[in-house]
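Sharing a structure, written as structure tokens. Questions coming.
Missing here is one protein chain; the remaining ones are kept as they sit in the complex.
Up next, subunit A:
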Amino acid sequence: MSQPLIEFQGVEKRFGDTVIFKDFNFSVEDGEIVSIIGPSGSGKSTLLRILMTLEGIEGGVVNVAGEPLWHKRTANGLVPADNKHLHRMRHHLGMVFQHFNLFPHMSVKRNITEAPMRVQGKTKAEAEAIADELLELVGMSDKADMYPNELSGGQKQRVGIARALAMQPSILLLDEITSALDPELVDEVLDVIRNLAKKHSFTMLLVTHEMYFAREISDRVCFFDQGAIVEEGEPEQIFTAPKETRTQAFLNAYMSQ
């Protein structure tokens, strides 16, 4: 059996005295599309942020592509990762944020080309070719020279997706990427993800409150509560026949909204 692409082994995460994860285990296969649902504060964002190296861990090991993310292998076993190791590991990962976090002082195109040029050492021509292709993919070719504050929320988020893809990550992390959008703009963003999902060329880990969307595109849905996976399975099963009472309660509350 092949090794999972992402693997949390006995991970512990705390904020001060607040324990978010304790002996947390979770894995994602290469190419898998996994949706994470669950109530507010259950640790969904924290999971993605640990993977994006935005939050450290207090115990356990996170493996990405068979290598520890937050540790380095040495002759004396695992030691905490240094910046160089984190820099190397981040090549596997890309993230799209709830609030877009586009760089406001750069045009749309530069938002996309800056990292490939500065981080991966691509030439301007190479980076711009990638940007053009991605802008086409997200339907933003005509907005390449605009600045983020001249775009609608849906347009900003499509640029956010293109910017993450430009680094060619193998794992794409999406944290509630439509929840800051006006309802009528949600679909234009989800359509982009739908198209990506069809190709199955990335592993995707998405936190979402759009249940119909999670059901439609996921290979697996995980229901989180209080830092633990209460139930996981194929979307049909989770959404039509949840086994756990906590999952049922969460979905009922969601449906009756």
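A few remarks follow.
Methods note: contacts are C-beta pairs under 8 Å (C-beta built on N, C-alpha and C of every residue); 3 or more make two chains touch, one makes a residue touch a chain; residues count from 1.
We adopt the following convention: contacts and distances are computed from a predicted model.
Note on the omitted subunit: UniProt lists it as "Amino acid ABC transporter membrane protein 1 (PAAT family)", one of the names in "Acetolactate synthase", "Amino acid ABC transporter membrane protein 1 (PAAT family)", "Cysteine desulfurase IscS" or "DMSO reductase". Check A:Glu12, A:Glu29 or A:Glu114 against the missing chain and you find that the one touching it is A:Glu114. Which of A:Pro4, A:Gly43 or A:Pro148 touches the hidden chain is settled by the complete complex: it is A:Pro148. One of A:Lys72, A:His99, A:Lys122 or A:Arg246 touches the chain omitted from the figure, and that residue is A:His99.
Among A:Met167, A:Ala228 or A:Leu251, only A:Met167 touches the chain left out of the display.
For subunit A, the list of residues touching the undisplayed chain reads 52-54, 83, 87, 90-91, 93-95, 97, 99-107, 114-115, 118-119, 147-150, 156, 163-164, 167.
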